[in-house]
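A protein chain is absent from this complex, but the other protein chains hold their places.
== chain A ==
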């Protein structure tokens, strides 16, 4: 990049100042607050606060319900990412074959992305609500004892589907773009070389969109980890019996519902470490673009 040279020595700092200020106010300040909070313990009435060092972390990490939340988060995130990506890939490869109404098909596919997470959650909640949901009715009619309010596994399925549904659009866009960047002649050469549609997909298309797939895997995992609070809150509120309580949901629950601020802050700090690790992975592997040229 060419080096910009400013005649004025203060101007560059003045131009950077707003960005720095925003980062300070919205990231460093709360982050340092969380770090600070995580070393304190308050009595239940918030009257007395004392310094406890790493005790909050010890307590969190030895708490079975925290370990349970880790497991829940892993299952939820991997299942959500896998489902959202698999369906998006299916739809994107179908979009390639659509002849009439391609634009309409793509537009319709993108809509769910514009729906707010909580609203998406409510939508799924209504559809599958045991007492009034249409789909719940259909499920029960066909002999499935559907009750996500009592059955933890069913609740998990429901939030996974709701969370994945919202992410499909995003993945779809990236997969469509990746597939469009594959020269048509490659697919045609493969067709002449005797590979049928499925074979072409797995031997040509899939390997060529691998960089996009990997990128989406990271993005979807981060999404499932951190951006699904609204959906979980609307659909199950972490229940039944904490079956859908993810790490992020637990931070909220422990801090704002159970008022264990120190423990909640310690959890936030752990989450922060996870975000930093995931971001590092993203930079290391994803930003370094794969070139076949």
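A few remarks follow.
In this section, a residue touches a chain if its C-beta (ideal position, glycine included) is under 8 Å from a C-beta of that chain, and two chains touch if they have at least 3 such contacts; residues count from 1.
Just so it is clear, contacts and distances are computed from a predicted model.
Of "Cytochrome c oxidase subunit 3", "Metallophosphoesterase", "Carbohydrate ABC transporter ATP-binding protein, CUT1 family" or "Dehydrogenase", only "Carbohydrate ABC transporter ATP-binding protein, CUT1 family" is the UniProt protein name of the chain excluded from the display. Contact with the omitted chain, checked across A:8, A:62, A:131 or A:185, is made by A:185.
Which of A:208, A:232, A:248 or A:261 touches the hidden chain is settled by the complete complex: it is A:208. Taking the whole complex into account, chain A touches the unshown chain at residues 99, 183, 185-186, 188-196, 199, 203-204, 207-208, 291-293.
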